[in-house]
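Note sheet for the following structure.
All protein chains but one are shown at their positions in the complex.
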């Protein structure tokens, strides 16, 4: 069984945001699978998807602080500067964190660990709506 | 054909560890597939999975030294500090390196390059046992 759905995420501020529930709600087909995989893909190069702690919001703000420190704006060697100070760092963060996550499906549920959630990494100051393509397969 | 198995890895010290053999031994179904994919997923947010060199152990210790230098403990901007100095860096390393690897299956074997192995990144000082979900599919 295959299913695929495009999800348009509402605009969010720069930072990391939990989107696990939005994905699960829009893919009821997950419940029909005893074993499978869910592939969540973001069609942008200045945002990212990753898995991390789903409980304490300070993990998300510390992630944002870390990546701002280690992927700096206005690095002297940047040449791609005409789309704003946040643009080239956003591209680097996107590749560092990744454009997709793949999650096992077990007995009709995403087989996430107790503390795992799906993060949207919004790396632009005003990134706007973001589009995901979620692909479900299994049996 | 689909197969899925949970593997409990024994506790390992902080650092990078080769776990290719453990995965292959527990998934004999790989041998039945002429073409397919193996998805290895870790159900934790303070450890990671990645592929890297399977020969010289100094690659693994240098990886640990690099990520300790570039994902520092006690960064002044961390707020998530109550679970230990190693906790927030472990979350960042987990997202930087990733929670899963996907490996092609070709003629009954994982189609890894000659020098590629699966690394567990144990990012906590005392992370304990770690749980993987391995999903195999193909024909």
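Note that the chains take the letters A and B in the order they are written out, and that residue 1 is the start of every chain.
To be clear about the criterion, contacts are C-beta pairs under 8 Å (C-beta built on N, C-alpha and C of every residue); 3 or more make two chains touch, one makes a residue touch a chain.
Quick caveat, the model's predicted, so the values are computed rather than measured.
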From the list B:6, B:26 or B:50, which touches the chain that is not on show?
B:50
Considering the whole complex, which of B:15, B:36 or B:89 touches the chain not shown?
B:36
Just the residue numbers, please: which parts of chain B touch the chain that's not shown?
35-37, 50-53, 56, 58-59, 61-63, 65-66, 69-70, 96-98, 101-104, 106, 111-116, 119, 137-139
Suppose we count only contacts with the excluded chain; which residues of chain A make the list?
2-4, 39, 41-45, 70-71, 75, 77-80, 88, 91-92, 94-96, 98-100, 102, 131, 133, 135, 137
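Methods note: only the chains that are shown with their structure count from here on.
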Where chain A and chain B are represented by their mean Cα positions, the distance between them in whole Å:
20
